[in-house]
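The structure that follows is given in the form of structure tokens.
Here the complex is missing a single protein chain, while all its other protein chains stay put.
Our next item is chain A:
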Amino acid sequence: MTTRGSRWGRGLSRRGDTRDQTAAGPVLRAVGLSRVYGEGESTVLAVDGVDLDIPSGQTLAVTGPSGCGKSTLLHLLGGLDRPDEGEVWLGGQRIDLLGERALARLRRRAVGFVHQDFHLMDELTAAENVELPALLAGDSPRTARHHAAALLDRVGLADRDRHLPSELSGGQRQRVAIARALVNEPLVVLADEPTGNLDTAATHDVLRLFADLRATGQTLVLVTHDERVAATADRVVSLRDGAPTEDTPLAAGGSQLGALLGWEG
């Protein structure tokens, strides 16, 4: 957390081209965010005027039925897509107005993506998959290798580093993908239905991993239609027709489980 903060603090002050929203501000902020698909009468307002502040260290779940705009919102937040209206601020910097190359550079360093179908390179080993974004971001091969080994250990796959994705289970592949998302110490990890293709046991592994990440102060946004996945977040935002309808803070661990069964109070 502190290393990540200082690393980014330096990077941002060097840039100095945007108003810094200070360390206390949200890591990720959407202001009046809208995205329209199609033209004429067939236009669809996929994201409709979303305002969202995500503080540092928060795990936010965005839920809603398919087609509610949650994936589009995630792509806008991560700079994979550009809004038709509104602003996206990441680490105090406005990113929706950046040029393509600057945006790609920022995305590589500041955003870690986790996809439903893993998006691993089939011909690379687990370790090589994790190293790749670090090498692309300019790390030395040695640093990248070092980082990748530590992360594979952290996701419990130190002994699978030389395996190809095809030699790994779905849950293991997703854990490699999470290690990859973390290799550049991103400001935020954005996960789109990260457990959508996993069975119950593998889902629990991934959710435990996210809980570990949260304990280290990693900011995490996950899009899911599964309420059990959303239940592991600090906060749940429901999306309907591209707009938030509910914003519920969750506080697990208060051990009011007895109350669930009606044996208390």
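We adopt the following convention: contacts are C-beta pairs under 8 Å (C-beta built on N, C-alpha and C of every residue); 3 or more make two chains touch, one makes a residue touch a chain; residues count from 1.
As a working rule, contacts and distances are computed from a predicted model.
**Q** Can you match the unshown chain of the complex to its UniProt protein name from these: "K+/H+ antiporter subunit F", "PadR family transcriptional regulator", "Peptidoglycan-associated lipoprotein" or "Protein-export membrane protein SecF"?
**A** According to UniProt, the chain not displayed is called "PadR family transcriptional regulator".
**Q** Thinking of the whole complex, not just what is shown, which of A:Pro65, A:Pro141 or A:Gly217 touches the missing chain?
**A** Reading the full complex, the residue touching the unseen chain is A:Pro65.
**Q** Using the touch rule from the top, list residues of chain A that touch the missing partner.
**A** Given the touch definition above, chain A has residues 65, 200-201, 204, 207-208, 211, 226-228, 230-232, 236, 238, 240-241, 243, 245-246, 248, 250-257, 259-262 touching the missing chain.
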